[in-house]
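Comments concern the structure below.
Missing here: one protein chain of the complex. Every other protein chain is in place.
Entry: chain A
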Amino acid sequence: MKILTLNFLCCARKTCKSSPASFPLHPKEASLEQIETDINALFIKNILPRLDWEAMKTLTIELGLPALPTEPPSPEALEDPDSGEPSQTLKDLHQLLMETSIESGALRCGNCDHEYAVKEGIANFLLPSHMV
């Protein structure tokens, strides 16, 4: 699963939904993989408003990835002002959001500490019946 996917997920327990600590989930013993894809400036520009920037910053720190800027970059910062080519900021975001995936490991809820396993890139959010 892409790091980007974590922007849309939280703990599956009903009792955790209202707690801000149930998002983002915290990766544990995550084994990462890079899958190269073509860079698309429009996609990055249009995904930015969908991101919880604070959560993305937390995730990059926890995964030991290069730190994100303090504030989300402006659309202008995504291209080189002279050449119009992708800027380094755009390239870094592309690599983080579109190319970096968690292959295996676990995702821990910051509220209840429950861990969800990730295997072969697929996270399992099914709960044992006593926890539903």
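FYI, a residue touches a chain if its C-beta (ideal position, glycine included) is under 8 Å from a C-beta of that chain, and two chains touch if they have at least 3 such contacts; residues count from 1.
In this section, contacts and distances are computed from a predicted model.
The unshown chain of the complex is recorded in UniProt as "Methyltransferase small domain-containing protein", chosen from "Large ribosomal subunit protein mL44", "Ribonuclease P protein subunit p40-like", "Methyltransferase small domain-containing protein" or "RBR-type E3 ubiquitin transferase". For the chain missing from the display, the contacting residue among A:31, A:74 or A:124 is A:124, taking the whole complex into account. With the whole complex as reference, residues 1-2, 4-5, 8-12, 14, 17, 23, 37-38, 40, 42-43, 46-47, 49-50, 98, 101, 116, 120-129, 132 of chain A touch the missing chain.
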